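For this view, one protein chain was removed and the others were kept in their places.
Showing chain A:
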Amino acid sequence: MTYDTQTVPERLVAFLPNLRRFAISLCRSRELADDLVQMACERAILAADSFVPGSRFDAWMFRILRNLWIDHLRRQKTAGPQGDLEDARDVSIPSGEAASLARMDLLEVTAALQKLPAEQREVLVLVCVEEFSYRDAAEVLAIPIGTVMSRLARARKNLMELTGISFGERRSPDSKGGVL
């Protein structure tokens, strides 16, 4: 990895778009996501010494951000019920997206994602969006790889059921998804 020589703060700046995407997909609110990203960056800079050179920087950052998110959820739970899904409304399709999928389908997927339990959503995002291996995802989430797999399989079956998009239709070899 050519980035190995960069310091944590320098890598953070370059990593902001990824970090923000991860935060938005976890917490389903841009406003909250930006706060989380900001806090995660602060924490990472303070804890820069604990980053092991040569290890995955993205995994390290995602773990920090996710831990903050869990903290937040815990506090929210003790603070009583909140308009969880209502907050999530502003996660819509990014504008100007050259859709390889029909817009309706994207909306359905986004809505379905929001209905999944947090633990299923996070593993789904790590593997299917951030393209982490099962092993790396297990490390970010601090769970065994077997749990990653069972949770991920469940998440995907749930998602397909919720979207009601019929199997097979969607697959065409040249519609490689994503912009990465």
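In this section, a residue touches a chain if its C-beta (ideal position, glycine included) is under 8 Å from a C-beta of that chain, and two chains touch if they have at least 3 such contacts; residues count from 1.
Basically, contacts and distances are computed from a predicted model.
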{"item": "Protein that the absent chain corresponds to, by UniProt name, given \"Heterodisulfide reductase, C subunit\", \"(4Fe-4S)-binding protein\", \"Anti-sigma factor\" or \"Multiple sugar transport system permease protein\"", "value": "\"Anti-sigma factor\""}
{"item": "On chain A, residues whose C-beta touches the chain left out of the figure", "value": "2, 4-10, 12-13, 16-18, 20-21, 24-25, 34, 37-38, 41-42, 45, 48, 51, 53-54, 93-94, 97, 100-101, 105-106, 109-110, 113, 124-125, 127-129, 133-134, 149-150, 152-153, 155-157, 159-160, 163, 165, 167-168, 170-171, 175, 177-180"}
